[in-house]
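The other protein chains are all here in position, but one chain of the complex has been omitted.
Showing chain A:
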Amino acid sequence: MTLESRWVSQGDLEKLRRREIRYTVARHIVTLPLLRVLTSSEDPLKLRRFLTSSRWFDLLHMDASDNTGSLKEMVETVGQNGGPAAENCSALEGVLPAEMLRIKQQMSNQCFEMAVQLNAGKSKRSCSTSEAERELPNFVSELERVKGVHFNSTLVLHRLQMWHAIGEKMKQAGPDAAVLKTVSDRCMALCSQIKQLQIENRNLQNEITEIQKQRLEIKRLTHEKMKEMEGLMSSKEHPEKYNAVLEKGLANLEKYKKMTIVTQNVLRGILLACKVNWLDDPTLRETVMTLEEFPISE
């Protein structure tokens, strides 16, 4: 390889060894995300096409000795798309493993994004818009829930960071430490007081709610009783309903009274006319006595 011959001619074996280690590391960490992507995607779509057609795929099938030149080639092909190749050549010479790891993470992230796009295109089931609209609120609420969780976690994280910073500062035992300690003690005292007050508040609220419930119950009962009373009062003052019935009853009474009087008169007439001796017979005498109660009608 031309590259290796250049290094050997420099005569710096140490430098050569170091670089070889770096490039081996680079090769391994570059192929890892590619392997992951290739094993996860199934269809020969855009990503696969570009991966198989590019030099990156060749990188997977190389043997250990032939690494430096191919890496440079790969970077050059990528560099043609993204930036000047010459810059990458010189950049490789002074690059650190940390930098390599960062680039590896970036590439795995980009590959993940592309894999997501592929998978999204694959599982396309035919669903109507109304079905999608029905499912949309669930997804939106799930999204809102996750956003809320994320926000709360961020708050917790900030709180943790702040308390850690305060703790560190107090450990340093400088002039601020005493002030910080008093402030934090006061904070703690206030917090416990707040907790107590909140518990009391909750109990009082519960009691208030109970009393309100009872009051409502009593109000309801009073209302019912009032209605009953009103009904009775109205029936006493305005007996219109019963008037008709009453008159009918009175009319009936008059009728039967007249009938009885007429019958009694008839009986009296028969007794007189037939000259019956009603004084001796006790039952007959009683019947005649009752005849005297009703006055003789006109």
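In the analysis below, a contact is a pair of C-beta atoms (placed from the backbone, for glycine too) under 8 Å apart; a residue touches a chain by one contact, two chains touch by 3 or more; residues count from 1.
Rule of thumb we're sticking to: contacts and distances are computed from a predicted model.
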Open item on the list: Given that one chain of this complex has been left out, which of "Centromere protein M", "Glycosylphosphatidylinositol anchor attachment 1 protein", "40S ribosomal protein S11-B" or "Putative TP53-regulated inhibitor of apoptosis 1" is its protein name according to UniProt?
Closed with: "Centromere protein M"
- [ ] Just name the one of A:L143, A:C191 or A:A251 that touches the chain not displayed here.
- [x] A:L143
Open item on the list: To test your reading of the contact rule: which positions on chain A touch the chain that is missing from view?
Closed with: 46-47, 50, 54, 75, 78-79, 81-83, 88, 102-103, 105-107, 109-110, 112-114, 116-117, 136-137, 140, 143, 146-147, 150
